[in-house]
Structures are given as structure tokens and as C-alpha cells.
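All protein chains but one are shown at their positions in the complex.
Let's look at subunit A:
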Amino acid sequence: MWSDILRRGGYALLVILLVTIGVQALMALAPGSVAEVILGEAATPEAVAAMNAELGFDRPFFVQYFDWLFSALQGDLGTSPITHIPVTEAIMQRLPVTLELAVLALSIALLVAIPLAVLSATFPNSGLDRGINAVTSAFLSIPAFVAGPVLVFFFAVTMKTLPALGWTPIEEGLGPNLRGAILPALAVALTEIAAFHRVLRADLIGTLREDYVAAARAKGMTGTYVLFRHAFRPSSFSLLTISGLSLARLIGGTIIVEALFVLPGIGQLISSSIIQRDVVTVQGVVAFIAVGFVVINMLVDVGYGAIDPRVRRGPRARKAPVAAKARTTQGKAVSA
């Protein structure tokens, strides 16, 4: 197991290295330079060149990259030449908002999806199951930029129960904080529900066909008892996997709702620095998100073995091939 973790870790490091080089290359391709943005259009070419030299943007590509990489390894992602705020500080300031949104959205999605999946798996292919499937498919087709304004209309404009925009830090009370966070979280949670429902439903149906479930039923245990005490736990591993991937994705995916609800999170940092052409901040944030994504991905991959004893026992364990297959098919889709 340890060699496996090391191999995955090495691969993840390679991916991170390539991702950060990619970001740097993308930024280098951008027409115009940071100095031109700072000095404005009236600046003379000499002034622009002098400023670029001062900021170190005139050095060769890989010199700049390794310089950036070595400071980044020490936790310094550079300082924005436009706002003069260190990028690491800006990220840390905004990370709690985005993390809270992502965790809240994940919880909402799981709270809705798990009961629906249990219902579907108890009566597979019934009218109820097909109805639930249709509803979750509908949720899947409501992107955040559609759900957001519609939710605002019903809850903020018509019923006036929740605020339409703004963020209250959690220090000022959990109630006001949640009131501001619930609509944006709901808007991004909708599309996650379908995937959770389908994965858990398929796994539950599979588990309910196992011999030991039939044995438990034959002993006279009630359906509910068997469902929750015997079938639920072994069926929840794929769900855990895709929840982790979903969390990683949500951290980069709250841009829309942060713009719509005016929330001071990572997404807003990206969009504002992109509009200001703040190359240093964009590079830092994109690298941060990509690294977070890779790390969570890897933890999920490794954690899968840690959670499921049947996988941990070794490659010959009975469920391992199936688990591996589920993991790859889901990983492909979810991270896409």
C-alpha cells in the first residue's frame, strides 16, 4: 500500500509541476505586459520596458518560472503589482468563504441525494424510481447561473425570507452567516445531486443482490434493518469517492455564484484579477486551485483503500477490481 501511495504522490507532483508551467505559459502568451496595465496606455515604450525589468518580467521564461516555483514552495506566491497585496494573503483571506460554500453545497446535495437513492434502490425500476430519476436529471440540467437568479426571485424577491446578496462573516453569528450562504450553496448543489443519487442507487441495488443480504432477509430481519445495517455501509464507498471529487470541483466552481451573490471568495478573486489583468494573482490562484484539486484527488484515491477493508487487503480482494473500475469511470467524469 505504501509503494502505491508513493507512486501516486510522485505522479501527482509531476501533474502539479506541469499545471503550474502551463499556467505560466498561458500568462506569457497574453498580449501586453503587466507594466502596460499599470502605467496605462499613454506610457512610453521605455517606461514600460523599465517597469517590466523592475518587476522581473523581462527574464527568460524558465528563469521566471523557477523563481516563482521556489518562492511558491516557501508559501510565497508573489505580490500583486496592481493591488500590492501578497497573493497568499489574498487567497487565505477568501478561502474560508469558498470552503464554507463548497462544504455547505456538498452537505445539501448529500442530504437530498441519500434519501432519494435509498428510495430508488428499495423499489428499483418502479414508477417511483423512474420519477426520482427524472427529477434528478432535471436538477442536473439547472446550471448555477440559471438556479441562482431563479432562487433569488423566489426566496429574496417574492418571499423576502433570505438576502439576495452579500456575505456575513461567521464571526458575526452563525444565523446571519447561514442565511447569506444558503441560496448560493443551493444554486451550486443542484447539479451535484444527480451524480450522487445515481452512484449510490446503483451500488445499493448491487449490494442488495448479495448473498449475505438474502441470508439476512431469510433470517427474518426487516427490510429497513437490512437496508441500513447491512447494505448501506458497503454501498457508500463510491459515494464517498465522488463526494471528495465534487468538493474539489466546487472549490473552483463557485465563481458564478460568487459573482451573482457578491461573495468575497476565491472565485471573485479570480474574476476580478482577470478583469484587471493582474497576471501575478491569476497565476497564483489558478495554481492554488489546481494543486488543491490534484491533492484532494490523490487523497480520495488513496483514502478509498483506507476506508474499504476489502480493497486494503490487497489486489486479490474480491471487490478490488470492481472498486477500481468504478473509481476510474467516476474520476473521469467528475473531474472533467
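Odds and ends about this structure:
We take it that contacts are C-beta pairs under 8 Å (C-beta built on N, C-alpha and C of every residue); 3 or more make two chains touch, one makes a residue touch a chain; residues count from 1.
Here is the rule we use: contacts and distances are computed from a predicted model.
Only one chain is not pictured, and the protein name UniProt records for it, out of "Protein translocase subunit SecD", "Dihydroorotase", "3-oxoacid CoA-transferase subunit B" or "ABC transmembrane type-1 domain-containing protein", is "ABC transmembrane type-1 domain-containing protein". Taking the complete complex into account, A:G253 is the one of A:P86, A:P184 or A:G253 that touches the chain left out. When you scan A:L39, A:V213 or A:V262 for touch with the missing chain, the hit is A:V213. When the omitted chain is restored, the residue from A:A30, A:M92 or A:L174 that touches it is A:A30. Residues of subunit A that touch the chain left out of view are 14-16, 18-19, 22-23, 26-27, 29-31, 125, 130, 134, 137-138, 140-146, 148-150, 152-153, 157, 188, 191, 194-195, 198-199, 202-203, 205-211, 213-214, 238, 242, 249, 251-253, 255-256, 259-260, 270-271, 274-275, 277, 282, 286, 289-290, 293-294, 297, 322, 325-326, 328-330, 332-336.
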